[in-house]
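What you see is the complex with one protein chain gone and the rest in place.
Note that the chains take the letters A, B and C in the order they are written out, and that residue 1 is the start of every chain.
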Amino acid sequence: MTEQTPVIALKDIRISFGAVAAVKGVSLEIAPGQVVGLIGENGAGKSTLLKIITGIHQPDGGTIEVNGAPVRFRGPRDAIAAGVGVVHQEQSLFTNLSVAENVEMNTKPGKGGVGRAGFYRWGRLNRDAAETLAKIGSKLDPRTKVGDLSFVDRQMVEIARAIRVQTRDGGQPLVILDEPTSVLERTETAILEREIGKLREVGSVIFVSHRLDEVMRICDRVLVMRDGELIADRPVQDVTEAELFRLMVGREARAESRERHAPAADERPVLEVRGLSRRGEYDDVSFRVFAGRLTAVVGTSGSGREALSRALFGAEPFDRGQILLDGAAVSDWSIPKAVKAGVGYVPAERRVEGMVGGLTAAENLTLTHPGASSAGGVLRPGRRNKTTQEWFDALQVRPNDISLELERFSGGNQQKVVLAKWLTSQNLRLLVLDHPLRGLDPGASQIVNAQIRRACDNGTAVVLLADTLEEALEMGDDIIVMRDGEAAAHYDLVAENPSTLDLLERML
Amino acid sequence: TSTAGATGGAAQPVAKEDLVLVASVINTTNPYMASNIAGAEALSKKLDIPLEIVDSNGSSQTEISKIQAILAKGKKVVLFVNTVASSDAPTIVNAVKQAGGFVTIWWNKPDNLDPAQVGDNFVAFQKIPGVESGKCNADALGEALGGTGNVVMLPGVQDSTTSQTRVAGFKAQMAEKYPGITILEERPSNWDPQLGYKNSQDLIAKYGDTIDGVWSADDAMQTGSMKAFKDAGLLDTTKFASDGLYPDTIASMESGEGNNAIVGETFHRGYMASAVGLYTAYLAATGEITPSELPQEKRDSLFALSCVTPDTLGDFSGYDAEDGPEKFVDSLIENGPWDTDPMKLIGGGPEVLPGS
Amino acid sequence: MNAFAAVEDRTTVADDPSRVAKRSRPRAHRVWQTVGPPVIFVVMLIVVAALTPAFLGGGGLTIIAASAAPILLVALGQALVLHIGSIDLSNAAIALLGAILLALTLSSIGPVAPLVILAIVTVCGALNGLLVAFAQVPSFALTLGTLGIYSAAALVTSGATTVYVASGGEAVAALYATGIVGIPLTFWLGVVVAVLLWAMLRFTRLGLGMTAVGRNESGAIFSAVRTRWIKVIAFSLSGFTAGLAAITIIAQAGSASPTGLGSDLLLPAIAAAIVGGTSISGGATNPINVVFGALTVALVPIATAALGIDAQAQSLVYGVVIIAVVALTMTRTRGSIVK
């Protein structure tokens, strides 16, 4: 490695929340211009470590040096002043403000577009923002409201804001990206990957992702965290994905393959979609899903597949066409009706739509299908707890406490509960999954995938909007490629074997 | 068990040391209410009995429960209540009766609540007749306008009997004696000067300078109304009449503001009401009078009010001197509650609305 | 099944000290959340009793309870609406309208009048709920509008004057005149309703649904909770308890008027709900504690009178005490956002 002064050097950083040691003595150095990957399971302490570097948390012990000088961050302001910019795991833009304002959010009064007395010089502000955006190859109009932007563009704005940060001597910033790609589609990730690659000209980068292939492509070096400790630090050339998986999770990755089977000739599909259309979203989409089969729908973010999946669940209306469940066309479709008919849905926006975070795990699990846990509208907590405990044990939910509010669980564990909520149904005919693995670490992903397979094996028809094409190819029996609201291609994986390249070609 | 257990205190005379005077007012910032308090204070000083003020803050519930709270403290209460709403009277009277105190209610009570039927603890209901007040104003306005013209009316809170009686008196007198005067419109203004101001602005916009006269149910609203006419430059050509002769009304009349805009007023004072009310109850408490032996008109009483015109204004200025309340109390103790100038008993209630 | 096997070697229930740590703080919170409102009320009562010993002996509690009764009933409905994350600014006006209608009808239709009135006010509440749920408008603005409508209805039906119960009001009046341990039945009515609502929130699917809507409405919609009907029900119940408040008003006063008893219940009732620990942002309500909230809110003005605080200073004291009490009883989670 180089002899340059590291942009940041951590020594023995520690932090605990109550009795939880979230970060236990981490030391690391990052050289200028380096792109470093940081991986680890959900709850390994990645975000916490980054929050220390960005001044949000104050460590219980250890030292931080920036460009060779020891620093103490009392708050995010200090970190920003020292040249640490961050894209947080959760989206952190003001959607009611313009792109320029968001990019220039950390500009101090008296600098750039913000006058000394706090007056805005919009022209200067917009120019500065456009300049910064140009550095990462974005041509966004700085006057656009962030609320009107797509996810990728928002992410670009976040990155622009992060690199807008400068060190005191005008030196290069350290840019921290905490899972910037987890909410993005495959193609969007491609855009972002390209830009992140270029960031090494702007500064150094710490990049967190659960997608190991991505980390391998973008980064120079990979750090692996486990249970609050840094357990590996390797140049990417020296590791393989499988090795990283083993380091993170502590066991071998297991390639699980499904036994795909074609439906019988006279079998009636569980779900049949006929010429379904919604203006501005999707147009004339038809497909069929049989019991025990999984149809993966792939497409870019404008392809209309989200709206389609929501229509199946009755969450959004459609204009024309038909949805048939077990041969019968649905009418006046709504969520309560869909649920009654045996449709389940795992939304992509887990925290907002997928669960009621303020209720306990047990309450969430039985909110939709009270089944035996309620009689005549009266709850039976005993039954409920028993059911919940069974699922907790089966899905290895951690912590194993069914009376904890669901918002206190990690993302992966939340997703297990959200999925279990539907699996408790006695007559689950159709399960619609919108990015069920979003933000999950590979270990948790495996458990969730196993549950999806099990549901299939039990005769449920599944519609899956996968995060990646690889996932779609691995899990699906059928693949529908959507482009600009139309079903552009259909592959039956029992018969065909398309490559990711084939799929991409059809998507664009 | 029952909360209405006690059957009410018999009219046993109470020693002066065990008494407390209580004056309940609707708020403390209206000049009439402030005057109520001044009268109670003067009497308390004179009789050397402690005084507590209840501020109802415009709320019946606050009024009732604060009075009950004071009753609960055990001292025998001599109470004057300027009721927030007439419907509060029965509840208050019952509570006082149970606690063995003595109460006079002023201004508002339901017509069918008869002190004689309740017993000695409800010493009296007293008021100044609203119909008379309305008639006084109608005469003043009618004369000032020479029997022709257009008038707008600003009543108080709509469901207040005080306002209703004044409105009825005013309308009846106008209809009877001044057929040439048209009442253009009524806009209840809730005893509120702001609302008097705003409603007057809108009425000016609606009728312009065709409005010749404005009647308000009290001086607070008239203050607002006059200000609106002044701001519109119409004060000099409009005549006003109202009830209460507030100090700033006197000032306006004396200065001849707006080409002698104020043509008619009525005179009565808050301090007189509270002093008379409290003193009547005090006499009952100390056994100097026995309510059940009083004639009906002294239980449900109407007191004289004086019609005031710019010419007779001088007769009343003495009552607003610094020592006005003290002097009145002295005279009250000398002459008794029913015979003190300028507010002598003129007859019994309930007040009859014209035409009914 | 082998998916399970694949992960069996992972540390199960690993970092479990976390559970203890994460829960200890909230637990202290929860205890205070439950005992805070009664403790505050009792402490204030003790202070008042110590300063004016005669007050409590003279039936002070009866007075407080009687004046708390209508506040409590309106506050309970408000608490439910707050629980689903909305607010009902019209329910006090509904109570007044109910009282006027009751006073008008008691003599003509007799004992069924209360039932008829309860039905009418429940429909008034339901109307709010239907508009909020199906037109999807913010409840604050909507109920501000219906507040105007219901107030006007009260003014017009009463003929802008006081309506006295001519006859047939004995049974209703008995609710105020009769007491258990010296506390009038009107208050006990509120307590019974509080307990029922508490049980509803805790032990029924409807209650769970309400909590879900209050905590995260989107999540509730996607969980197939009938969020719209739940809103309608919450607002209907708000109208219903306002109707019960109307009965207590008639029981106490025997009459009703647009500016008389019960015409100023809105803000005290909201204050009572919040002093009783109801979160203004929804999802946290304990109807039992609303009882103590109402008692506290009723106690403050009574105490200022009992203590003989200068009349001029009473509204200042009221303002300060309400802020202080809420500051004491509120549940705060670190870093949480207060609006």
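Assume a contact is a pair of C-beta atoms (placed from the backbone, for glycine too) under 8 Å apart; a residue touches a chain by one contact, two chains touch by 3 or more.
Just so we're on the same page, contacts and distances are computed from a predicted model.
Undergrad: Going by UniProt, what is the name of the one chain that was not included in the view, given "2-oxoisovalerate dehydrogenase subunit alpha", "3-oxoacid CoA-transferase subunit A", "Ribose transport system permease protein" or "Segregation and condensation protein A"?
TA: Answer from the record: the omitted chain is "Ribose transport system permease protein".
Undergrad: Touch partners of the unshown chain, restricted to the chains that are shown, please.
TA: Taking every chain of the complex into account, the missing one touches A, B, C.
Undergrad: From the list B:248, B:297 or B:330, pick the residue that touches the absent chain.
TA: Selected residue, touching the omitted chain: B:248.
Undergrad: For a quick check of understanding: of A:15, A:93, A:133 or A:199, which residue touches the chain that isn't displayed?
TA: A:93
Undergrad: Among B:181, B:203 or B:245, which residue is in touch with the absent chain?
TA: Result: among the candidates, B:203 touches the missing chain.
Undergrad: Using the document's definition of touch, tell me which of B:158, B:274 or B:340 contacts the absent chain.
TA: Spelled out, the listed residue whose C-beta touches the missing chain is B:158.
Undergrad: If the hidden chain were put back, which residues of chain B would touch it?
TA: 27-29, 31, 34, 37-38, 158, 185-188, 192-195, 197-199, 201-206, 208, 223-224, 227, 230-231, 246-248, 251
Undergrad: Could you please point out the chain A residues that touch the chain left off the display?
TA: Its contact residues with the unshown chain are 55-56, 75-77, 80, 88, 92-97, 101, 105-106, 109, 114, 118-120, 122, 144-145, 147-150, 152-153, 187-188, 190-191, 193-194, 197, 213, 216-220, 236-237, 300-302, 315-317, 334-335, 484, 500-501, 504, 508.
Undergrad: What is the set of chain C residues that contact the non-displayed chain in the whole complex?
TA: 85-86, 131-132, 135-142, 144-149, 151-153, 155-156, 160, 217-218, 221, 267, 270-271, 274, 280-282, 312-320, 322-323, 326-327, 330, 332, 335-339
The rule we apply is simple: only the chains that are shown with their structure count from here on.
Undergrad: Quick one: do these chains touch in a line, a ring, a star, all-to-all (complete), or other?
TA: line
Undergrad: Could you grab the centroid distance between chain A and chain B? Build each centroid from C-alpha atoms only and quote it in angstrom.
TA: Computed value for the inter-centroid distance: 73 Å.
Undergrad: Counting in whole Å, what is the centre-to-centre distance of chain B and chain C, each centre being its mean C-alpha position?
TA: Their C-alpha centroids are separated by 37 Å.
Undergrad: Quick one: report the Å distance separating chain A from chain C, using the average Cα coordinate of each chain.
TA: It comes to 41 Å between the two C-alpha centres.
Undergrad: For chain A, jot down the residues that touch at least 2 other chains.
TA: In chain A, nothing touches at least two other chains.
Undergrad: Give me the residue numbers in chain B that touch at least two other chains, ranges are fine.
TA: none
Undergrad: Which residues of chain C touch chain A in the complex?
TA: Counting only chain C, the residues touching chain A are 1-4, 6-7, 9-10, 12-25, 203-206, 208-209, 211-212, 214-216, 218-226, 283.
Undergrad: For the complex, which residues does chain A have touching chain C?
TA: So the residues of chain A in touch with chain C come to 17-20, 43, 227, 249-251, 254, 256, 315, 335-336, 338-339, 345, 347, 349, 352-359, 363-364, 367-368, 370, 374, 377-379, 394, 396, 398-401, 404, 408, 421, 443, 446-447, 449-451, 453-454.
Undergrad: Inside the complex, what are the residues of chain C that reach chain B?
TA: Residues 52, 54-60, 62-64, 66-67, 70-71, 155, 158, 160-162, 164, 176-184, 252-265, 298, 301-306, 308, 310-312, 314-315 of chain C touch chain B in their complex.
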